[in-house]
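Below you'll find the structure I mean.
For this depiction, one protein chain was excluded, whereas all remaining protein chains were kept in their positions.
Let's look at chain A:
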Amino acid sequence: MCRLETKMADEEVEKTYRWEGDYEKTWEVLQEDAAGSLQASVDDIIHRAKRRRLQDRQLNVRLGMMRHLFVVVDMSQSMEDQDLKPTRILVTLKLLENFIEEYFDQNPISQLGIITTKNKRAEKLTDLGGNPKRHITQLKTLANTSCVGEPSIMNSLDLAAQTLKHMPTHTSREVLIIMGSLTTCDPGDINITIKMVKDLNIRCSVIGLAAEVQVCKKLCSTTNGTYSIILEDTHFKDLLLEHCTPPPATVNTDSSLIKMGFPQHTVSQDHDSVKPSMCMCHQDTEAQSFTPSGYFCPQCHAKYCELPVECKICGLTLVSAPHLARSYHHFFPLENFREIPLEELDSELSRFCTGCQVQLKGPMVYCCTRCTRPFCIDCDLFIHETLHSCPGCINKRIGPNSS
């Protein structure tokens, strides 16, 4: 029997045991269609969960924009299980590649690190860094290694905390654990580790592949993280991508002014002759070569090929204005569109979707609350997930702050 969604409410702890409550006819939620497939039902559940998440999002909450996230991948024996095709570990690795790209797309000034746990030990695969390609190449090597032994949550948390405690206080420190096993093998009392992690202001979230485990639930509720169990692989992808959006900042996160450099792409020239130079990012690698152009750090004039990067010489963070602009849409989140049946649509409004001009067929159409224009379901998802701006509001010149 699978739980549809795991809530973090404290009321659950005080309620009676599950068998003492009323019958929950969970089988009635799933409806088979004409061919006997459950896919439409599952898609519907996921779609409604997405809309509910958008609605539950708290507005006017400070977000942790500069994030340091450690992803802990469970590589124990249970990950060789074949309930996700071909094996759990291969599906996890593939989805993590998508996650890494999406994470750096939505949070360009944040950093990510990967830790693996097996044989009751934890090992750091990649250190905290801002270059997605490095993480993805290392992740691909994991596909060939075997999954053995038991995972250890305590060791992974200790390893992550070692690095995270040195990070500046204005950043948001997070750990995301992907657990396939139902057990954890720890050398000491895990409650002490949980307390240590809470004191360090680290937000721990867990995505479980099997079933709910009390230890993980306690970890997440103490540190204000989220604990979810997957239904199937599309749900897994959804839950992972949910962690790409910045979480609300904790009370202990300081706010400070961070010094940053905005270099221009210049060609280094001395009157008429071009001055080639070596770059700092490809130092000690085979790709090292002399090039005349690049980004020069405004403080120490070290050369880099790509942004964003942290200058190795003077420690200044180098970014370009579009990198910061990528995160601006988090400050003005788009409200959920109102879902109304096609028949109740205002007769003055056109029967064509404002976005893609397709004829609205229903059963439901989605109307923006600010500009009242109707949209089809595909445009609704596209606008909320990717575009983050309503075309109707832009054309009617309605800003995000107006009511």
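Simple rule for what comes next: a residue touches a chain if its C-beta (ideal position, glycine included) is under 8 Å from a C-beta of that chain, and two chains touch if they have at least 3 such contacts; residues count from 1.
Keep in mind that, in the parts below, contacts and distances are computed from a predicted model.
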{"item": "Protein name, per the UniProt record, of whichever chain is missing from view (\"histidine kinase\", \"DNA repair protein RAD51 homolog 3\", \"General transcription factor IIH subunit 3\" or \"Septin-7\")", "value": "\"General transcription factor IIH subunit 3\""}
{"item": "Among A:258, A:274 or A:342, the residue in touch with the chain that has been omitted", "value": "A:258"}
{"item": "Positions on chain A contacted by the hidden chain, ascending", "value": "62, 65-66, 105, 169-171, 249, 254-265, 298-299, 316, 320-322, 324-329, 331-332, 352-359, 378-379, 382-383, 386-389, 391, 394-395, 397, 400"}
